[in-house]
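Working notes, beginning with the structure itself.
What you see is the complex with one protein chain gone and the rest in place.
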Amino acid sequence: MAETATRSKSASSSGSSKTRRAGTRSGGNRSQRRASEVFPGESPQTLCDYYRQMALIRRFEERAAQGYTQAKIGGYCHLNLGEEATVVGLMSTLRSDDYLFTNYREHGYAIAKGIEPGRVMAELYGRSTGTSKGWGGSMHMFDVESGLLGGYGIVGGQVPLATGAALAIDYRSGDQVVMCQMGDGTTNIGSFHESLNIAALWNLPVVFVVVNNHLGMGTTVDKSSAESELYKRAVAYRMHGERVDGNDVVAVREASSRLVERARETGQPAMLETVSHRLKGHSVVDPGKYRSQESVEAAREADPVAAFRAQLISAEVLDEDGAVEIERQAEASADAAVAFADDSPHPNPETLFDYTYATPVANDSRRLPADPVF
Amino acid sequence: MAETATRSKSASSSGSSKTRRAGTRSGGNRSQRRASEVFPGESPQTLCDYYRQMALIRRFEERAAQGYTQAKIGGYCHLNLGEEATVVGLMSTLRSDDYLFTNYREHGYAIAKGIEPGRVMAELYGRSTGTSKGWGGSMHMFDVESGLLGGYGIVGGQVPLATGAALAIDYRSGDQVVMCQMGDGTTNIGSFHESLNIAALWNLPVVFVVVNNHLGMGTTVDKSSAESELYKRAVAYRMHGERVDGNDVVAVREASSRLVERARETGQPAMLETVSHRLKGHSVVDPGKYRSQESVEAAREADPVAAFRAQLISAEVLDEDGAVEIERQAEASADAAVAFADDSPHPNPETLFDYTYATPVANDSRRLPADPVF
Amino acid sequence: MAVITYRQALHDTLREEMLVDEDVFLIGEEIGVFEGSYKITAGLLDEFGEKRVRDTPIAEEGFVGAAVGAAMLGLRPVAELMTINFSLIALDQIVNHAAKIYGMFGGQCSVPMVMRTPGGGGQQLGATHSQNIELYYAFVPGLKVVAPSTPADARSLLLASIRDNDPVLFLENLSLYNTKGEVPEQAEQVEIGKAAVTRPGSDVTIIGYSRMATVAQQVAEKLADEEGISAEVVDLRSLRPLDRDTLVQSVRKTGCAVIAEDDWLTYGIGAEVAASLSDGAFDYLDVPVRRVAAAEVPLPYAKPLERAALPSADSLTTAVRETLDAVGRRR
Partner (left out) sequence: MAVITYRQALHDTLREEMLVDEDVFLIGEEIGVFEGSYKITAGLLDEFGEKRVRDTPIAEEGFVGAAVGAAMLGLRPVAELMTINFSLIALDQIVNHAAKIYGMFGGQCSVPMVMRTPGGGGQQLGATHSQNIELYYAFVPGLKVVAPSTPADARSLLLASIRDNDPVLFLENLSLYNTKGEVPEQAEQVEIGKAAVTRPGSDVTIIGYSRMATVAQQVAEKLADEEGISAEVVDLRSLRPLDRDTLVQSVRKTGCAVIAEDDWLTYGIGAEVAASLSDGAFDYLDVPVRRVAAAEVPLPYAKPLERAALPSADSLTTAVRETLDAVGRRR
């Protein structure tokens, strides 16, 4: 069991060969030297791309919050604000044919896994062009092509499913990997335990990622998990577990990549805990009154987008203008996503009975509330 | 986390003051000297009493198997054969006002916790004089007075209940302890995880005992638990866990007593794994064909009743005649239990609706199958 | 007599029972620090402390089971299940344990506990968060299931449930929390197991429970005002036991009935109601009992789809009108 890692720059003991690591460009100019001190082995291009994605998710989530306030979006709406480094770091380590299962806090994952932001926003807006054709909403995004096998609203619900997907890969001797994202609070539910045991027992290629944002809704990790260093729980299954700073996109990428490639090559599951902060309430409607001033402050100070921006500038990977340009583009993308969503058609009520069954069946009920039975 | 213990004779670091330990009689004669070498600190009387109880459970279970074969007993019938040392060792550490929750393999526990064998057998026979008035059967014994708060047939079902009972003790600042017995296979189900976490989080006085008999029904521990040293799973809850030889009644008593008294004094839960063998099939009807010759042999060789008898004789706590006398008494008790059961009345079908609700309620249905609704 | 919300009625009753009985305590996810997902328990942690208001890990099976165990020793836990959808995770503890312990052990140990939980769709929460699965509890002997629709009933039935010695599933509804109604200072004792005729009438019986009982009431009033129709409204209030007599009595008088329910039609709560009426009022029914229920689909998120799938005042009105037309009783 690894100790808490802050930024593990060394390659992993296994599986590094297949890692999609961005090549280092040993440039001759000062800024690249500077960059390679702060971010050894990272190409400026990759770093900028991470920032681009993080900025996009930030802007996207802000738009989602707006849309919710404007009642363009209904139901519950949980944002990735504060988790951008984690999301981007994790997603950068998955192949497009790898599978991802998440909880309901998944807008960022959907985007970083490769879905058009417009389709993600359209799902929030409940439109036919959305990732789930408007049937799922914020909590239930799905996209076969990019391998997002669902956001799930039932805490812990995705964990057995992800384990089963890994079983299918193993069954077919495929070389894909499943990533199963969940929150800290989810480690206390039975399905977590049952699934990690099964994954370890059967040696299934799944990486369980616990995004520790210190909170369930308002309940802290200390108040909900008797072992609050969550990655240590892997030991109950003889599974490798480790913790990484979830505010550090490169560190997350490193750790995740190591575990993903290990799973790909050996079939061994692992647990990765990323530690970061939730910048806002549990969902858009939650004012978060229960949080201490310090906790809110700590979260704000650790803001991964702001921190990464500052790092990039100080490392001279980006200058202020470059950063602003990226943010401008992110804003434009988020706005375009909103426009796309807003312009998209609502699902036709006549499609109500289209998705009850995949195989049509005799005597299926297709009754509307006012229809008589006979 | 303690390492595997075989026989921990030392007092526990905490909680020993209240331990009901049988006093050592430092006798002058040879046999007592001999006894105190093999069983340091144990009174012959206590040791004989353990043997008496173990022999009784052995005979009782043999009678239960007979009764089942004669169709005097219905349903499922799971026996404690091979687990007598564990049962007696554990039960000797509970006060009569401590609470016990078990699984469906609980006849021995019921007897050792202080219920008349006749009432236990009567329950198997489905009679009104049984521990559950014939409503529960083999899997569902209950007795308020002796603190047996139920045998439960749903694997893992008793674990949350036991945790809740400990919560009630804590709520009322009582000094009782709850013991929650379960099998090795039970450590893989969600309720185990949820409950151990809650017990540790809230510091509840409950000792979780995992009786590792190496098998679920036919599935071995290796095939069902990714961490097959089950006591180590306690670490996922920062809970103390240890393992003891379940064939050694004194070792079980020592370990259990230490953890029970620790729970009593500090409120801290713990997990105790006892390792022994199932001598026969999963239930009376199971021929156990799936078991390897070695496994069956190993079980037979480790037979705790035979082994303890031999030890007692070699330690000169008992001689052959004394042992035979104890066995004769055990047999007589078991026979008396059968006679009592057989002579007891069947429940009256008119009582069918007596136990649906504790508080009578308007419009409760009391319809028999042939009765019309109106 | 004060006019308060359904939420307030629940809150106040919990608080009062905690004040009068030391054995009553609250347990559930996010009920303390977060003050409850729907704020029913707001302020109670501050007032009563962690012992009486216990935030749990996300572990429905574990904490509901712990409540059952605590009840076995005589405490009176009131567990909050954040929504009825999540109660499925605790179902084994509720159905196989809470509901069985009294009977299975021959009446030696009762389980005096309450499980409060809201059901309900219509909030665009999607297929897994909008279900009405009270049937899962109403079906089970050993449980009692109540489903108040008004603040006054919420108060008296919660009182009755907490004081009852059996496990009670107390069904709330997301869309009722903000509804208002008169609640007497001194709660009347409402008996579990009794339906209420909440509006007398003679042309047709409309039967509902929880949210749809209030919709039934509105529809009845509107039909009276606008079309002079005299509809009798029966609020089931208790799903287990089911008060067949009150239902049958009403239909023997009106000769026809419409059932309004938020759950799915086939096998839904209304099926038993319709079956019971068709039996007990066989000679009195002029037309078949009509049921208005949700379309049988996983409820979609998008508003137009969700709206099409759920019963409403409109669909109920249509059904009542058609029923009256069929018996030739529309003026």
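Note that the chains are named A, B and C in the order they appear, and that numbering of residues resets to 1 at the start of each chain.
By our rule, contacts are C-beta pairs under 8 Å (C-beta built on N, C-alpha and C of every residue); 3 or more make two chains touch, one makes a residue touch a chain.
Predicted model, so just to flag it, every value in this text is computed and none were measured.
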Residue touching the undisplayed chain, where the options are A:108, A:160, A:246 or A:304: A:160
Given A:39, A:125 or A:142, the one touching the chain that is not displayed: A:142
Contacting the left-out chain in the complete assembly, out of A:201, A:226 or A:302: A:201
For chain B, the residues touching the chain missing from this view: 74-76, 126-127, 132, 134-137, 139-140, 152-157, 185-186, 188-190, 216-219, 223-225, 290, 346-349, 351-353, 355-356, 365-370, 372-374
Residues of chain A in contact with the chain not shown: 99, 101, 130, 132-136, 140, 142-144, 149-150, 152, 154, 157, 159-169, 171, 190-191, 193-195, 197-198, 201-202, 354-359, 361-365, 372-374
Absent chain, residues of chain C that touch it: 61, 85, 88-89, 91-92, 95-97, 99-100, 102-104, 126-128, 133, 135-136, 138-142, 240, 242, 264, 266-272, 274-275, 278-280, 282, 285, 287-289, 291, 296-298, 300
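Here, only the chains that are shown with their structure count from here on.
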Farthest-lying chain, centroid of Cα atoms versus that of chain A: B
Distance from chain B to chain A - Cα centre to Cα centre, in angstrom: 47
Whole-Å separation of chain centres (CA-atom averages), chain B against chain C: 41
Centre-of-Cα separation between chain C and chain A, whole angstrom: 37
Per-residue overlap in chain A, given as positions that touch at least 2 other chains: 188-190, 223-225
Per-residue multi-chain contacts in chain C, two or more chains: 56-57, 59, 61-62
